[in-house]
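For this depiction, one protein chain was excluded, whereas all remaining protein chains were kept in their positions.
Let's turn to chain A:
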(Lines give C-alpha, C1' and ligand atoms only; values in the text may rest on other atoms or scores of the structure.)
Protein backbone atom coordinates (compact mmCIF):
# COMPACT_ATOMS: atom_id res chain seq x y z
CA UNK A 1 0.00 0.00 0.00
CA UNK A 2 2.79 2.37 0.76
CA UNK A 3 3.38 3.11 -2.88
CA UNK A 4 -0.26 3.85 -3.58
CA UNK A 5 0.16 7.39 -2.32
CA UNK A 6 3.69 8.50 -3.03
CA UNK A 7 4.44 11.91 -1.66
CA UNK A 8 4.12 14.98 -3.72
CA UNK A 9 7.64 15.70 -4.88
CA UNK A 10 9.34 18.40 -2.83
CA UNK A 11 9.62 21.76 -4.48
CA UNK A 12 12.90 22.21 -6.21
CA UNK A 13 15.40 24.73 -4.96
CA UNK A 14 15.07 26.47 -8.29
CA UNK A 15 11.67 28.09 -8.23
CA UNK A 16 9.26 26.56 -10.66
CA UNK A 17 11.69 23.92 -11.76
CA UNK A 18 9.69 20.94 -10.62
CA UNK A 19 7.98 20.23 -13.89
CA UNK A 20 11.02 21.19 -15.90
CA UNK A 21 13.01 18.54 -14.10
CA UNK A 22 10.42 15.90 -14.83
CA UNK A 23 10.19 16.71 -18.49
CA UNK A 24 13.51 18.04 -19.53
CA UNK A 25 13.23 20.87 -21.98
CA UNK A 26 16.88 20.48 -22.91
CA UNK A 27 16.15 19.59 -26.52
CA UNK A 28 12.72 20.97 -27.20
CA UNK A 29 12.74 24.22 -25.23
CA UNK A 30 9.23 23.80 -23.97
CA UNK A 31 7.33 26.92 -23.01
CA UNK A 32 8.35 28.15 -19.53
CA UNK A 33 6.02 27.64 -16.59
CA UNK A 34 6.31 31.24 -15.46
CA UNK A 35 6.94 34.51 -17.22
CA UNK A 36 8.05 37.85 -15.81
CA UNK A 37 6.09 40.82 -17.12
CA UNK A 38 7.88 44.10 -16.63
CA UNK A 39 4.83 46.20 -17.42
CA UNK A 40 6.54 49.54 -16.81
CA UNK A 41 9.97 50.92 -15.96
CA UNK A 42 8.43 53.84 -14.06
CA UNK A 43 9.13 53.60 -10.34
CA UNK A 44 9.10 56.09 -7.47
CA UNK A 45 12.07 54.31 -5.89
CA UNK A 46 15.64 54.82 -7.10
CA UNK A 47 17.44 51.74 -5.77
CA UNK A 48 21.06 51.75 -6.90
CA UNK A 49 20.98 48.01 -7.72
CA UNK A 50 17.80 48.07 -9.80
CA UNK A 51 17.62 45.08 -12.15
CA UNK A 52 16.16 47.18 -14.96
CA UNK A 53 18.48 48.16 -17.79
CA UNK A 54 20.34 51.46 -17.53
CA UNK A 55 18.48 52.53 -20.68
CA UNK A 56 14.94 52.54 -19.34
CA UNK A 57 11.80 52.34 -21.53
CA UNK A 58 9.85 55.60 -21.27
CA UNK A 59 6.10 55.46 -20.63
CA UNK A 60 5.29 56.39 -24.23
CA UNK A 61 6.86 53.10 -25.39
CA UNK A 62 4.87 50.93 -22.98
CA UNK A 63 2.42 48.37 -24.33
CA UNK A 64 -1.18 49.50 -24.04
CA UNK A 65 -3.79 47.78 -21.88
CA UNK A 66 -5.16 45.96 -24.91
CA UNK A 67 -1.70 44.85 -25.98
CA UNK A 68 -0.94 43.44 -22.51
CA UNK A 69 -4.29 41.66 -22.47
CA UNK A 70 -3.48 40.06 -25.80
CA UNK A 71 -0.09 38.98 -24.42
CA UNK A 72 -1.76 37.44 -21.34
CA UNK A 73 -4.19 35.49 -23.52
CA UNK A 74 -1.39 34.27 -25.75
CA UNK A 75 0.75 33.20 -22.78
CA UNK A 76 -2.10 31.17 -21.27
CA UNK A 77 -2.80 29.57 -24.62
CA UNK A 78 0.77 28.36 -25.18
CA UNK A 79 1.04 26.83 -21.72
CA UNK A 80 2.45 29.43 -19.36
CA UNK A 81 0.96 28.83 -15.89
CA UNK A 82 2.14 31.81 -13.82
CA UNK A 83 2.84 35.44 -14.50
CA UNK A 84 4.74 37.88 -12.33
CA UNK A 85 3.58 41.47 -12.68
CA UNK A 86 6.74 43.43 -12.13
CA UNK A 87 8.50 46.59 -13.26
CA UNK A 88 9.67 49.20 -12.52
CA UNK A 89 6.79 49.53 -10.20
CA UNK A 90 3.79 47.63 -11.64
CA UNK A 91 1.27 49.55 -9.53
CA UNK A 92 2.36 52.71 -11.39
CA UNK A 93 0.19 51.38 -14.25
CA UNK A 94 -3.39 52.57 -13.80
CA UNK A 95 -4.71 49.44 -15.51
CA UNK A 96 -3.07 46.91 -13.16
CA UNK A 97 -6.37 45.69 -11.65
CA UNK A 98 -7.77 45.22 -15.13
CA UNK A 99 -4.69 43.27 -16.22
CA UNK A 100 -4.77 41.02 -13.13
CA UNK A 101 -8.46 40.40 -13.72
CA UNK A 102 -7.78 39.45 -17.32
CA UNK A 103 -4.90 37.15 -16.33
CA UNK A 104 -7.23 35.43 -13.85
CA UNK A 105 -9.96 35.11 -16.48
CA UNK A 106 -7.61 33.34 -18.90
CA UNK A 107 -6.49 30.96 -16.14
CA UNK A 108 -3.09 32.36 -15.14
CA UNK A 109 -1.76 32.33 -11.57
CA UNK A 110 -0.76 35.89 -10.72
CA UNK A 111 2.06 37.25 -8.58
CA UNK A 112 2.62 40.93 -7.84
CA UNK A 113 6.22 42.02 -7.37
CA UNK A 114 6.01 45.47 -5.86
CA UNK A 115 7.76 48.16 -3.87
CA UNK A 116 4.31 48.73 -2.30
CA UNK A 117 4.74 52.47 -1.80
CA UNK A 118 1.99 53.46 -4.26
CA UNK A 119 -0.65 51.05 -2.95
CA UNK A 120 -3.72 52.00 -0.97
CA UNK A 121 -5.66 49.45 1.02
CA UNK A 122 -8.56 49.89 -1.37
CA UNK A 123 -6.46 49.19 -4.44
CA UNK A 124 -4.86 46.13 -2.85
CA UNK A 125 -8.32 44.89 -2.02
CA UNK A 126 -9.38 45.41 -5.65
CA UNK A 127 -6.36 43.42 -6.77
CA UNK A 128 -7.28 40.58 -4.41
CA UNK A 129 -10.82 40.71 -5.75
CA UNK A 130 -9.44 40.52 -9.30
CA UNK A 131 -7.85 37.19 -8.40
CA UNK A 132 -4.33 38.16 -7.39
CA UNK A 133 -2.71 35.07 -5.83
CA UNK A 134 0.45 36.32 -4.14
CA UNK A 135 2.20 39.55 -3.18
CA UNK A 136 5.95 40.09 -2.99
CA UNK A 137 7.16 43.29 -1.33
CA UNK A 138 10.74 44.52 -1.51
CA UNK A 139 12.43 45.84 1.63
CA UNK A 140 15.70 47.78 1.60
CA UNK A 141 16.53 47.40 5.28
CA UNK A 142 15.06 47.11 8.74
CA UNK A 143 14.61 50.75 9.73
CA UNK A 144 13.71 53.86 7.79
CA UNK A 145 17.06 55.59 8.08
CA UNK A 146 18.94 53.11 5.96
CA UNK A 147 15.99 51.66 4.03
CA UNK A 148 14.73 55.02 2.78
CA UNK A 149 18.25 56.10 1.91
CA UNK A 150 18.88 52.98 -0.21
CA UNK A 151 15.53 53.40 -1.97
CA UNK A 152 16.02 57.14 -2.36
CA UNK A 153 12.42 57.57 -1.18
CA UNK A 154 11.39 59.17 2.11
CA UNK A 155 8.65 57.38 4.04
CA UNK A 156 8.94 54.28 1.89
CA UNK A 157 9.87 51.81 4.61
CA UNK A 158 6.95 52.77 6.83
CA UNK A 159 4.54 52.42 3.92
CA UNK A 160 5.91 49.00 3.02
CA UNK A 161 5.28 47.72 6.55
CA UNK A 162 1.72 49.00 6.33
CA UNK A 163 1.04 47.36 2.97
CA UNK A 164 2.57 44.08 4.18
CA UNK A 165 0.03 44.07 7.04
CA UNK A 166 -2.86 44.80 4.67
CA UNK A 167 -1.68 41.94 2.47
CA UNK A 168 -2.04 39.46 5.30
CA UNK A 169 -5.31 41.00 6.48
CA UNK A 170 -6.66 40.35 2.99
CA UNK A 171 -5.53 36.74 3.34
CA UNK A 172 -2.97 36.99 0.55
CA UNK A 173 0.31 35.11 0.93
CA UNK A 174 3.29 37.41 1.39
CA UNK A 175 6.89 37.16 0.27
CA UNK A 176 9.43 39.59 1.66
CA UNK A 177 12.17 40.32 -0.85
CA UNK A 178 15.34 41.67 0.71
CA UNK A 179 18.16 42.69 -1.59
CA UNK A 180 21.38 42.49 0.39
CA UNK A 181 24.71 44.26 0.02
CA UNK A 182 27.59 45.61 2.10
CA UNK A 183 25.58 48.47 3.58
CA UNK A 184 22.65 46.40 4.89
CA UNK A 185 23.95 42.84 5.44
CA UNK A 186 24.37 43.53 9.16
CA UNK A 187 20.58 43.85 9.36
CA UNK A 188 19.90 40.36 8.03
CA UNK A 189 18.95 38.74 11.38
CA UNK A 190 16.43 41.55 11.96
CA UNK A 191 15.07 41.26 8.43
CA UNK A 192 14.39 37.57 9.08
CA UNK A 193 12.61 38.48 12.31
CA UNK A 194 10.66 41.24 10.56
CA UNK A 195 9.46 38.69 7.99
CA UNK A 196 8.21 36.42 10.77
CA UNK A 197 6.52 39.35 12.52
CA UNK A 198 4.82 40.39 9.28
CA UNK A 199 3.51 36.81 8.95
CA UNK A 200 5.26 36.35 5.62
CA UNK A 201 5.36 32.90 4.06
CA UNK A 202 8.57 33.37 2.14
CA UNK A 203 11.66 35.48 2.42
CA UNK A 204 14.00 35.99 -0.49
CA UNK A 205 17.48 36.91 0.67
CA UNK A 206 18.87 38.08 -2.63
CA UNK A 207 22.41 39.32 -2.72
CA UNK A 208 22.89 41.97 -5.39
CA UNK A 209 23.84 40.68 -8.83
CA UNK A 210 26.21 43.08 -10.49
CA UNK A 211 24.95 44.17 -13.90
CA UNK A 212 23.37 47.38 -15.10
CA UNK A 213 22.75 49.81 -12.25
CA UNK A 214 24.34 47.54 -9.67
CA UNK A 215 27.55 47.34 -11.69
CA UNK A 216 27.73 51.13 -11.66
CA UNK A 217 27.29 50.98 -7.87
CA UNK A 218 29.52 47.99 -7.24
CA UNK A 219 32.05 49.82 -5.09
CA UNK A 220 29.29 51.02 -2.75
CA UNK A 221 27.54 47.63 -2.58
CA UNK A 222 30.07 44.81 -2.75
CA UNK A 223 30.14 42.84 0.52
CA UNK A 224 33.28 41.44 2.10
CA UNK A 225 33.98 37.71 2.09
CA UNK A 226 33.51 37.69 5.87
CA UNK A 227 30.10 39.36 5.56
CA UNK A 228 28.99 36.76 3.05
CA UNK A 229 30.15 33.82 5.11
CA UNK A 230 28.22 35.22 8.08
CA UNK A 231 25.19 35.76 5.85
CA UNK A 232 25.20 32.13 4.72
CA UNK A 233 25.47 30.91 8.32
CA UNK A 234 22.58 33.16 9.40
CA UNK A 235 20.36 31.92 6.56
CA UNK A 236 21.13 28.28 7.27
CA UNK A 237 20.42 28.62 10.99
CA UNK A 238 17.17 30.51 10.31
CA UNK A 239 16.00 27.91 7.80
CA UNK A 240 16.42 25.22 10.42
CA UNK A 241 14.77 27.27 13.18
CA UNK A 242 11.83 28.44 11.05
CA UNK A 243 11.09 25.21 9.20
CA UNK A 244 7.39 24.99 8.31
CA UNK A 245 6.98 28.64 9.29
CA UNK A 246 9.04 30.72 6.86
CA UNK A 247 10.59 29.51 3.61
CA UNK A 248 13.88 31.25 2.88
CA UNK A 249 15.22 31.40 -0.66
CA UNK A 250 18.83 32.45 -0.82
CA UNK A 251 20.66 33.98 -3.75
CA UNK A 252 24.42 34.27 -3.24
CA UNK A 253 26.54 36.80 -5.07
CA UNK A 254 28.73 34.98 -7.51
CA UNK A 255 31.90 37.10 -7.43
CA UNK A 256 33.25 35.10 -4.53
CA UNK A 257 32.11 31.73 -5.83
CA UNK A 258 34.32 29.22 -7.57
CA UNK A 259 31.63 28.05 -9.93
CA UNK A 260 29.27 30.36 -11.78
CA UNK A 261 25.50 30.25 -11.33
CA UNK A 262 23.29 28.50 -13.85
CA UNK A 263 21.88 31.85 -14.80
CA UNK A 264 18.18 31.76 -15.72
CA UNK A 265 18.54 27.96 -15.78
CA UNK A 266 20.54 28.46 -18.94
CA UNK A 267 19.89 31.00 -21.71
CA UNK A 268 16.52 30.36 -23.36
CA UNK A 269 15.87 27.13 -21.51
CA UNK A 270 13.17 27.85 -18.94
CA UNK A 271 12.61 31.57 -18.64
CA UNK A 272 11.69 34.65 -20.57
CA UNK A 273 10.44 38.08 -19.66
CA UNK A 274 8.63 40.78 -21.53
CA UNK A 275 9.85 44.37 -21.29
CA UNK A 276 7.56 47.43 -20.97
CA UNK A 277 7.88 48.01 -24.71
CA UNK A 278 7.00 44.39 -25.45
CA UNK A 279 10.41 42.87 -26.17
CA UNK A 280 10.65 39.16 -25.41
CA UNK A 281 13.93 38.65 -23.54
CA UNK A 282 15.88 35.64 -22.24
CA UNK A 283 16.56 37.54 -19.01
CA UNK A 284 15.75 40.98 -17.63
CA UNK A 285 19.32 42.18 -18.18
CA UNK A 286 19.65 40.76 -21.70
CA UNK A 287 19.27 44.14 -23.41
CA UNK A 288 22.62 45.11 -21.90
CA UNK A 289 24.24 42.77 -24.44
CA UNK A 290 24.67 44.80 -27.60
CA UNK A 291 24.42 43.23 -31.02
CA UNK A 292 21.44 41.03 -30.26
CA UNK A 293 18.14 41.81 -31.91
CA UNK A 294 15.31 41.10 -29.50
CA UNK A 295 11.90 40.77 -31.12
CA UNK A 296 8.79 42.41 -29.74
CA UNK A 297 5.27 41.15 -29.26
CA UNK A 298 4.46 44.01 -31.63
CA UNK A 299 6.35 42.20 -34.41
CA UNK A 300 4.46 39.89 -36.72
CA UNK A 301 5.72 36.84 -34.83
CA UNK A 302 3.94 34.95 -32.07
CA UNK A 303 5.52 34.74 -28.62
CA UNK A 304 5.98 30.98 -29.09
CA UNK A 305 7.78 31.59 -32.39
CA UNK A 306 10.09 34.17 -30.82
CA UNK A 307 10.89 31.74 -27.99
CA UNK A 308 11.58 28.81 -30.30
CA UNK A 309 13.08 30.39 -33.38
CA UNK A 310 14.43 33.88 -32.87
CA UNK A 311 18.12 34.43 -33.38
CA UNK A 312 18.57 36.08 -29.97
CA UNK A 313 17.11 33.11 -28.07
CA UNK A 314 19.08 30.58 -30.09
CA UNK A 315 22.41 32.41 -29.95
CA UNK A 316 23.47 31.07 -26.54
CA UNK A 317 21.25 28.02 -26.24
CA UNK A 318 22.82 24.67 -25.52
CA UNK A 319 26.61 24.38 -25.75
CA UNK A 320 27.40 24.88 -29.44
CA UNK A 321 28.30 28.57 -29.03
CA UNK A 322 30.88 27.95 -26.33
CA UNK A 323 34.57 28.75 -26.47
CA UNK A 324 37.28 27.38 -24.18
CA UNK A 325 37.40 26.82 -21.25
CA UNK A 326 33.61 26.18 -21.38
CA UNK A 327 33.67 24.10 -24.55
CA UNK A 328 35.48 21.10 -23.10
CA UNK A 329 34.41 21.63 -19.48
CA UNK A 330 32.71 18.78 -17.66
CA UNK A 331 30.30 21.27 -16.08
CA UNK A 332 29.18 22.87 -19.37
CA UNK A 333 25.70 21.40 -19.15
CA UNK A 334 25.47 22.01 -15.42
CA UNK A 335 25.97 25.79 -15.40
CA UNK A 336 26.05 26.60 -19.14
CA UNK A 337 29.06 28.84 -18.59
CA UNK A 338 27.30 31.10 -16.08
CA UNK A 339 25.69 34.40 -16.92
CA UNK A 340 25.91 35.83 -20.46
CA UNK A 341 25.15 39.37 -19.32
CA UNK A 342 27.93 39.25 -16.74
CA UNK A 343 30.34 37.77 -19.28
CA UNK A 344 29.50 40.63 -21.64
CA UNK A 345 29.71 43.33 -18.99
CA UNK A 346 33.07 42.19 -17.66
CA UNK A 347 34.80 40.79 -20.77
CA UNK A 348 33.05 42.48 -23.67
CA UNK A 349 31.97 39.16 -25.21
CA UNK A 350 28.87 37.33 -24.00
CA UNK A 351 30.28 34.05 -25.36
CA UNK A 352 33.22 34.15 -22.97
CA UNK A 353 33.17 32.21 -19.72
CA UNK A 354 31.46 34.18 -16.96
CA UNK A 355 34.37 35.55 -14.85
CA UNK A 356 32.52 34.30 -11.76
CA UNK A 357 33.91 30.90 -12.79
CA UNK A 358 37.31 30.00 -11.36
CA UNK A 359 38.26 28.63 -14.79
CA UNK A 360 37.85 32.03 -16.42
CA UNK A 361 41.21 33.72 -17.02
CA UNK A 362 39.67 36.87 -15.53
CA UNK A 363 38.40 35.28 -12.33
CA UNK A 364 41.35 36.18 -10.15
CA UNK A 365 41.35 39.82 -11.28
CA UNK A 366 37.62 40.17 -10.68
CA UNK A 367 37.85 38.55 -7.27
CA UNK A 368 40.68 40.86 -6.21
CA UNK A 369 38.80 43.88 -7.52
CA UNK A 370 35.69 42.89 -5.55
CA UNK A 371 37.73 42.39 -2.42
CA UNK A 372 39.39 45.79 -2.81
CA UNK A 373 36.06 47.52 -3.44
CA UNK A 374 34.49 45.79 -0.44
CA UNK A 375 37.28 47.11 1.76
CA UNK A 376 37.06 50.60 0.24
CA UNK A 377 35.53 53.80 1.52
CA UNK A 378 32.96 54.40 -1.21
CA UNK A 379 29.43 54.32 0.13
CA UNK A 380 27.81 56.96 -2.07
CA UNK A 381 25.09 55.68 -4.41
CA UNK A 382 24.31 56.50 -8.00
CA UNK A 383 20.51 56.47 -7.87
CA UNK A 384 18.54 54.85 -10.68
CA UNK A 385 16.38 57.15 -12.78
CA UNK A 386 15.40 57.97 -16.37
CA UNK A 387 18.15 60.61 -16.55
CA UNK A 388 20.91 58.01 -16.45
CA UNK A 389 21.40 58.23 -12.68
CA UNK A 390 21.90 60.87 -10.01
CA UNK A 391 24.75 60.80 -7.54
CA UNK A 392 23.78 60.76 -3.87
CA UNK A 393 24.51 64.07 -2.16
CA UNK A 394 26.52 64.42 1.04
CA UNK A 395 23.46 64.53 3.24
CA UNK A 396 22.17 61.26 1.77
CA UNK A 397 19.49 62.38 -0.66
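We adopt the following convention: contacts are C-beta pairs under 8 Å (C-beta built on N, C-alpha and C of every residue); 3 or more make two chains touch, one makes a residue touch a chain; residues count from 1.
Heads up, the rule we're going with is that contacts and distances are computed from a predicted model.
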| item | value |
| --- | --- |
| UniProt protein name of the chain not shown, from "Cytochrome c-type biogenesis protein CcmF", "PqqA binding protein", "Heme exporter protein B" or "Manganese catalase family protein" | "PqqA binding protein" |
| Candidates A:172, A:234 or A:289 - the one touching the absent chain | A:172 |
| Contact residue for the chain not shown (choose from A:247, A:319, A:369 or A:390) | A:247 |
| Option from A:46, A:82, A:227 or A:310 whose C-beta touches the chain left out | A:82 |
| Chain not shown, touching residues in chain A | 1-2, 4-11, 15-16, 18-19, 22-23, 30-31, 33-34, 78-79, 81-82, 107, 109, 111, 133-134, 136, 171-173, 175, 199, 201-202, 244-245, 247, 249 |
